[in-house]
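All protein chains but one are shown at their positions in the complex.
The first chain written gets the first letter, and so on, giving A, B, C and D; residue counts start at 1 in each chain.
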Amino acid sequence: MEHGFVIAHAWLIPALPLVSFALVGLFIRPLSARWAGIVATSSIGLAAALAYTLAWEYWTLFPAGQHAESLVPWSMEWLRYKEGLVVNIGVLVDPISIVLMVVVTTVSGLVHLYSIGYMHGETGYGRYFTYLNLFTFSMLGLVVAPNIVQMYVCWELVGVSSFLLIGFYYDRPSAVAASKKAFIVTRFADLGFMVGVLVLGYWGYGLFETVAPALATEPGALPLQPFDFRYLNSPEFLAAFGSIPAFFGLSLLSVAMLLVYTGAAGKSAMFPLHIWLPDAMEGPTPVSALIHAATMVVAGVYLTARLFPAFAASEDALLAVAYIGGFTSLFAAVIALTQDDIKRVLAFSTLSQLGYMMMALGVSQMAESLGYTASMFHLFTHAFFKALLFLGAGAVIHAVHTNDIWQMGGLARKMPITHLTFLVATLAISGIWPFAGFFSKDEILAAALHGHFTVLFYVALFVAGLTAFYMFRIYFVTFWGAHRAHGAEHAHEAPLVMTLPLMILGVLSAVAGFVPFGQYVHMGEHVEHGGIDFAVALPATLAALAGIGLSAFFYATASERAAKAARFFGRAYRVVKQKFYVDELYLFVTKQIIFHLIARPIAWFDRHVVDGGVNLSGWSIRTLGSESSRLQTGQVQTYGLWFAGGSVVLLFLIWAVHV
Amino acid sequence: MGLVSWLIAVPFLTMLGVVATPANRSHWIRWISAVGCGIQLALTALLTWRYWIVASADFEAMNTATLTQLHFVERVPWFESLGIQYFVGVDGISVAMVILTSIIIFTGVLASWYVDIRTKEFFSLLLLLVTGVFGVFLSFDLFLFFMFYELAVLPMYLLIGVWGTGPKEYSAMKLTLMLLAGSAFVLVGFFALYHASGLHTFDLQQLAQADYPRALQRWVFPMIFVGFGVIGALYPLHTWSPDGHSSAPTAVSMLHAGVLMKLGGYGALRIAVYLLPEGAKMWGLFFMALATINILYGSFGAIMQRDLKYFTAYSSVSHCGFVLFGVAALNIMAFKGAVLQMFSHGIMTGLFFGLIGMVYGRTHTRIIPEMGGLGKVMPWLATSFYIAGLASLGLPGLSGFVAETHVFLGGFFGNEWASPWATGTLTLIATMSIVVTAVYVLRGLALVFQGPITNEHFEHLDDAKLPERLSTGLLLATLFFVGLMPWFFIQLTESSLMPLLNRLHEVPVVASLH
Amino acid sequence: MLMLPELMVIATAFAVLLLDVLVPEKRRVVLAPIALAGLALAFFALLATPQDGELLGGRFALDVVTWWFKLLFLLAGFITVLISLDLLDGRVRVRARGIGFRGEYYTILLFTISGMLYLISARDLITLYVSLELCTMPLFLLAAWRRDDLKSGEAGLKYVIYGAFASAFLLYGLSFVYGLTGEMRLDALARQLQGGAPPLLWLAAALIVAGAGFKVTMVPFHMWAADVYEGAPIPVTAYLSVASKAAGLALMFQMFYRVFGPWLHEWSDLIAVFAAVTMTLGNVVAIVQNNIKRFMAFSAISQAGYTILGFLGPLDTGIPAMIFYLLVYIVTNLAVFACIVWYSNETGREQIQDYRGLAQTNPVIALMMMLGLFSLAGIPPLSGFVGKFFLFSVCAGAGYHWLVAVAAINSTVSLYYYLRVVRQMYIEPPEENAPRLTASPTLATTMAALTVGVVLLGIVPVFYETIHGQTITWLAALAQ
Amino acid sequence: MIQAAVYTLLFYLFGGATIALALVTVLNRRMLRAVMGLMGVLAMSACFYIMLSAEFLAGVQILVYVGGIVVLMVFAIMLTQTVDVLVEVPHWSRRALAGAAALALLLAVAGLGAGVPLEAPAGAGIPEDNTVAIGKALMDYGPRGYVLPFEIISLLLLAAAIGGIVVARKTAPEDQPLTSGGDLADEGLLQTAHTQRDEEAWVPES
Partner (left out) sequence: MTTFLAAQTPGLTHWIVLSGVLFAIGVYGLLTRRNAIGVLMSIELMLNSAALNFVVFNHFRAPAGVDGQIMAIFVIAVAAAEAVIAMAIFVAIYRRRGTLDVTSMDALKD
């Protein structure tokens, strides 16, 4: 099949940031920081343009509503583990990868642009753009991965870029700690992913002979490999694999999927692996916007969606996805109610929204795949409004030099563009018609309801209300009322290079909901879900409005009501404010258990027992030597005794040999 | 004299050149060493290229062969009555190891550019040591192998004892004695094979064609494996490594962790598994279990270390565990993983120790808590350190990932002589190390390079100088090369590893002995 | 003409003795060169001597093993004279009191060498016994040569008592051998014994092995060695540690191969145990020594343990391995002793700590000494390694894998104490203002030549191959 | 018959006496008495030799041993022992251990030696004159001769004499350097030797 130019050369999309990364990192950065920013940004811009063209070409090829094939227009052999177990690197083009490419390049391009202004004058300006490019490349590589190993590879790379960017201010201990935490927690989750890959690889390879002939290889493409998603997602494989029992009544497929999901949960910060995300806000704000709101954190969702047929084949895994997602959304929303740091509130809101997306996947079925679409849709819209929120918050922080919302206030007049775009985003996330969030959230709620997950539906509904409440809380506190601190008084609007992305994202957040998403992205046969389901939309909107109202009641004007309410909840409030002490629990586990109960005893054991064993053998030989040397008494007659005794013993031994 | 002999001769001749230079001309000595190692590097490139041309013809044939195909073979009878000969040659594994060694010694010489105490002795010993290492990787006669093996170990004593730091005498003695005690076991194994084969030869290729009774393999295999395991830091015989590495001077740590520890894995693969397939089948699981302990134990041990070198040494214990794990797992992926890990760890840890030396040369401390914020004043070193650290935690794109996934997949796929549940469980336990590695690497590096500068004395330190940049740059490039283009090494080693695997499946046939 | 080397040695001895009387004190420096010349002549005479033949109705015979042993004895004697002469001629920086009487010294030395030459050629019990005494007893005197030195005297006393005791045991054992067969000739009595051995033979064997064990310092018959080595003048110590030990081994060859041959195989376990105990005890005790001579004594004891491993194997591998190892051992040990003699000549010190910083004051000599020590430890590619390798191979060939392990581990242990010396030389800094010492041309040449030998013997295969080839041929001829 | 009886009687008489004298030799505290005991043992042995039809040997025994060696010992005792100073009380443990060792050896000899019936080869006659036979054998170059050990033993005796003189001769005064040529050392010569050495000193480190 003849593809369009961009489809055929889709590898350019991840390659551009890579080339730019190498160029900027090795050559441009040392020479000129300014050009580093420009080159980095334009490379992403170009990639974004290519991504749009790709989308256009693709949906020209497979018009909306039709069955859309996944294409692998380019691939090459990279790692040959053994005969029949080869990892190809390549580019997979299918609806969700295109959506993600569009989102990633768009948000990344805008963040790059924004950063030119935001990071202006910072030390490490060039380094920053190098990292951003690296991240963008890795994320795009992840998105286009045609097999699970490439996914894992890029998965790790985004982890590292995230690590580097969170710890960008490396002389700030809190940033260093946060970056480590982010990396290690996600790494821990990746362990599950990796084991999942091992399990899939092992049985994938084992079943390949019997299953693969059913899967025709496309002409011209590299032969199908056990790691390929196309193989892993194929019903033939899943049928064979799903029939192998593991333990506790779980099928091996469920075990593998749960393991893979652990990785996804780590990246997407599902409870209880969520703890790194709020801390990750130590990085520069644009980074939070790009990585920790719009793109990287949705990689988990993307992975789950990518392997959706496999998850769907294992009901247990999918149930776990649904309930963990639902719980996380509630849990994070509750915490978000009490936080004072603007970025942290946004971080918890991200958590909550990621929970939504996961839940949407979890409530979906192969046959009834509305949730799948909804999840991707929400991913799509959320990327825009959450990036916007972060960038807006970044502009505010840039202006007032603090993250504490109680140090802000009254910024609406000083920063009109920021204020307006922030409001749009807040409305979008709260799910108010006609902003983007309304549509996607509506679809998620609908999916939950139709999937007969009633509890989750009500949870989601409640969370929608909470979301509106806390988002408006920060909106009110930040932009309304009087200046509360010195910084806020002198705040002024950000330069154009920063506000331009805000405005673009504002527009996107406002209109993205009208994209007929379900036409393009669906699993199996397209499920018609046109229009608005009022059974869902009405309660959702009501919940949102209730949240906004309550928020206005507490925070729109300066009053003691909020403080009173906090006092009323007393201990419960403190527990929530301390994020349910999950961090402390982790700290206990790492410090007390891993460091003090495992590492320290092992270090001690090594120094004293193992090493002691070696020293002991040395000591015993020396002691044996000094003890034996005492035989040398200097008395010749004693020596003679030994001689005579030796002869007798010798005689006895010879005699013994012969008897 | 053929190419392979030159590879052994060049370091030796360089050593002679150094010896002939007056001791007070330390600058000449450095240049002679650097040029000699440069020539060696060039020769290595030539070897690689020629090997590729010559060997690629029979890559296919090796898939079913049970004897590894040697190239550029040179044979000279030596002690004929005992069947001892000078027998050198290369196969893919050797080529990979030679590349590693050439790179490490070249960078090691650059890293020791500023050694100014007893320079002449230092470089001569270093070159003598590396002569031994090349000899081991290139010889295919057990006598010759053993000879070079000990030659590679012994200069270590003086190198650590004279130029080391800390409890250097103790460390040097412990290292030397433990390694040679290990070689004692190897020797016992060699003799057992020699006599059991009845061939009156130490020729590895011929010994490989002999049929050893199972009872013999049962005890000889662990002998040889443990003997090599000592230098490969097999738990619990690894304890020479932290002390030795931490006391050694920079280039010696580099060589030692980078190359010498590989002799263990190399020997275990080349001799223990190659000659004793039955033994390998019997003991594979046991040594896999030990190597698993290695992997986790080393990484947990590293967490609590205060000294950068101890820290790296424990991480080496962990990483060498992967090598032994791969060797013991007995399948092609694991074997490849083991060789790749040897290469990767060699480069990575060489880089680590080189960098530690450079940092130490500036700060005069290696105690992690005493440092902090160094990234600000020495960005080159910090970046290199981070890349090495990331390689060590198995980041894709760097060499560690390729090696580790090979090993993990290999372990997980297991083999037909061990319960799949056992190998699978061990692999799962071993995979946990990737988290622990992340913990200690990031924690350690963060304490050294990140955060505010803790000591105002550090404010004025300088970044890497040219020789240092050259050496780190070369090592970094290698890390990336292996990580990004793994197929080169995979292709290189796979054809030579297949015979090892095939031997496990077939009872070796005593063919006509030529 | 078969006896030419012996006669030359004896003639030289008499020449030296005569010249000592005739030549004034000032001119007595010529004695050593004459002794050397005589030994060299004997050496060349030996080279010209066929490796096969007998004299005096078979009382004196030559074969390959004999020939090689003679070569070794002459070599050891030659080098001993070389390392003695500086001390005896007074060309030393620090003079040792009480060593002198060059003429008598060389004469006695040459007599003992001739005793050894006869010992290995002897083919009857009487000649064997008498020549053994000739190569043992004068050494008692040499050990006590520094007669106003308490230690030297004490060494002599212990040596004479212990030596006589051992010799009496040996003699008593020989008497039973004679009694069992009524024959003095080795071939005849061996033929008699082949028919079957009564238990009395075990007593004889025990007593004889004990007596021979004394000479090769086999545990537990080794205890004299350390004290005597420490007390004796250093060149004498060197001589005791190589030549005397070689004579002991020659005696063992004579007894084990010519008399007890049929039972040797059955005694393998015993030999293995004694070898293991000998090397282990020698090694572990050497660890705690501080005096370098005493240290070398225990090192030599452990080397004896390695050497007798050769008796475990069949003749065609065991014999060449032992002879080659003996050659290597003589060269190596004398290389080390040459350095020790030199250092003692220059500084008068003989504690291990006294060697500190030698590598910085005298790097070349330190290197030679280190090579020698490493060769003793069995580090490749030095000859000691190769020698041990062959012995271990014999041992493994006999199925004694455990013993190979013990021996190899012992090598490691031995490395520990050799490294102690190396450490003093290389790692420890020299004392302040430690002078750079000079070496006399003779000693320097000797050291250099020995070091070359230490290296070359292990690399150049011709020595071992010759010994091996000749032994094989000889054994094949015997078998016919 | 009588002859045999006498022979037996003599054997036991002499044997008992010899053992008694030997015990005197090793046990008596006074060296002179001990040496007399030794002399007795050696003399008795000469008698044994006669009983064993080795008359020539008996003569040699008396001449060399009793006449030579024992006299030497007496002189040595006189020389080294002004009065009977040394109180010989060995430690009980040493005596016990030595006794045990000696007993073990004795048991071994008696047990193994006596347990073996060794018969004289049948038809072997006693040579008429062993003195002649011994003389012949000592001078015979042939397969039955012992000329070689005879020569060797002369070397041994010579060496013992030369060395004995060197070792036993009076020591030179403390202040005399004894590095070369014993007490005849010439300081001037030594100096020359020393400086000469410095000139021709080989400096190995280049």
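The rule is short, and it goes like this: a contact is a pair of C-beta atoms (placed from the backbone, for glycine too) under 8 Å apart; a residue touches a chain by one contact, two chains touch by 3 or more.
This is a predicted model, so every value here is computed, not measured.
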| item | value |
| --- | --- |
| Chains on display which the left-out chain touches in the complete complex | A, C, D |
| Listed residues C:Ala40, C:Leu55 or C:Leu171, member touching the removed chain | C:Leu171 |
| Hidden partner chain, residues of chain A it touches | 629-630, 632-637, 640-641, 644 |
| Residues from chain C at the interface with the omitted partner, ascending | 125-126, 129-130, 133, 137-138, 140-141, 144, 147-148, 150-151, 153-158, 160-161, 164-165, 167-168, 171-172, 174-176, 178-184, 226-228, 230-231, 285, 288-289, 294 |
| Residue ranges of chain D at the interface with the undisplayed chain | 1-2, 4-9, 11-12, 15, 18-19, 22-23, 25-27, 31, 34-35, 38, 41-42, 45, 48-49, 52-54, 56-57, 60-61, 64-65, 68-69, 72-73, 76-77, 79-81, 85-86, 88-90, 94-95, 97-99, 101-103, 105-106, 109-110, 113-114, 118, 120-121, 124-127, 130, 133-134, 137-138, 144, 146, 149, 153, 156-157, 159-161, 163-168, 170-171 |
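The criterion applied here is as follows: only the chains that are shown with their structure count from here on.
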| item | value |
| --- | --- |
| Pair of chains joined by more contacts [C-beta pairs], C-D or A-D | C-D |
| Euclidean distance of C-alpha centroids - chain A vs chain C, Å | 77 |
| Where chain A touches two or more other chains at once, by residue number | 618, 638, 645, 647-648, 651 |
| Shared interface positions of chain B, touching two or more other chains | 177 |
| Partner chain A, residues of chain B touching it in the complex | 174, 177-178, 235-236, 238-240, 242-243, 297, 300-301, 303-305, 331-333, 336, 373, 375-376, 390, 393-397, 401-402, 405-406, 408-409, 412-413, 424, 427-428, 431-432, 434-435, 438-439, 442-443, 446, 449-453, 486-487, 490, 494 |
| Complex contacts: residues of chain A adjacent to chain C | 618, 621-622, 624-626, 628-629, 631-632, 634, 636, 638-640, 642-643, 645-651, 653-655, 657-658 |
| Of chain A, residues touching chain D in the complex | 637-638, 641, 644-645, 647-648, 651 |
